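Below is one structure. I have some questions about it.
A protein chain is absent from this complex, but the other protein chains hold their places.
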Amino acid sequence: MNVQVMYFGMLSETTGLQSESWTLNEQVTVGTFREKVEEKYPLLKGKKFKIAVNKQIATDSVLIGRLSELALLPPFAGG
Amino acid sequence: MNVQVMYFGMLSETTGLQSESWTLNEQVTVGTFREKVEEKYPLLKGKKFKIAVNKQIATDSVLIGRLSELALLPPFAGG
Amino acid sequence: MDKTKKPKKVFVQGPINPDFVAKSIASHQSKTGIGAHALFLGQIRADQKEGGVVTGIEYSAYEEMAEESFHQIRESAFEKFDLICMHIYHSLGLVPTGEISLFVFVSSKHRKVAFEASEYIVEQIKANIPIFGKELVSEGGYVWKENS
Partner (left out) sequence: MDKTKKPKKVFVQGPINPDFVAKSIASHQSKTGIGAHALFLGQIRADQKEGGVVTGIEYSAYEEMAEESFHQIRESAFEKFDLICMHIYHSLGLVPTGEISLFVFVSSKHRKVAFEASEYIVEQIKANIPIFGKELVSEGGYVWKENS
């Protein structure tokens, strides 16, 4: 299945991308996706980031569904 | 000795005055003055008020000195 | 900065204008150590009283004592909190319902100090400044206001 993955703030510098399309197996968890994205972009490993699935911060056990919108979020800086 | 006495807010309505001069004995305390002013203006008895001596809230035991400025202060309403 | 502790003018005649608030904010933009401003504004409510609804408050004060008490609040606030700036404005005379009678403005490096100082100062003002207020009501009378 295809999902859209967005990279924000310093992470878009790390990956060189604002967003891209990923092809994932069905029943992939956020934790598995985290491993895959760190494999693809090794520089992510040292960074703190959260993963949002459909605009909600998700824990590693959450399953990624079809048509999900994923986002890698570095530390927040609002205010 | 003569002291100036000021009446604020609702108390200036009670006494009908903004201020007046009082002749007091030396060594009069705030507590004694309170009794005297309530004697002179019986309607003050039911009211809550504080007495300031030289712009400081004073307790009943404070002695009133020469040239003091006294003020009768009803409940505050700032803000 | 603004830490000189000489007494400052607090009382203004009539309501405090929103444009005055804007000017106060703008005048702090050159103070680049400030990260947080907390502003408190007291607005006159149309409370229901026995003689009708409140249409405004007529403020008076023992001004000389009030200025000294404001000065004491300033000094204690600067001692307690790591503030960069602090301003207090309070109305005298008539302030109609819906308009502003109190403006407390504190600025600090970090937000926590600003929040704490703002609340502290407002509570001190309500409790300790000899300001008196006549709540004018719609049927023509008035009620003396008393802070709780």
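Lettered A, B and C in written order, each chain numbered from 1.
Note that a contact is a pair of C-beta atoms (placed from the backbone, for glycine too) under 8 Å apart; a residue touches a chain by one contact, two chains touch by 3 or more.
Being a predicted model, the structure only gives us computed values, none of them experimental.
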>> Touch partners of the unshown chain, restricted to the chains that are shown, please.
In response: A, C
>> From the list C:35, C:51 or C:93, pick the residue that touches the absent chain.
In response: C:35
>> Take the complete complex as the reference. Which residues in chain A touch the chain that isn't displayed?
In response: 6, 8-10, 52, 55, 71, 73-79
>> What does the interface between chain C and the hidden chain look like in terms of residue numbers?
In response: 18-19, 21-23, 25-26, 28-46, 97-100, 107, 109, 111, 114-115, 118-119, 122
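Rule of thumb we're sticking to: only the chains that are shown with their structure count from here on.
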> Using mean CA coordinates as chain centres, what's the chain B-chain C distance in Å?
Replying inline: 27
> Using the average of all C-alpha atoms in each chain as its centre, how far is it in Å between chain A and chain B?
Replying inline: 73
>> Two-or-more-chain contact residues of chain A, please, as numbers and ranges.
In response: none
>> For chain C, give me the residues that contact two or more of the other chains.
In response: none
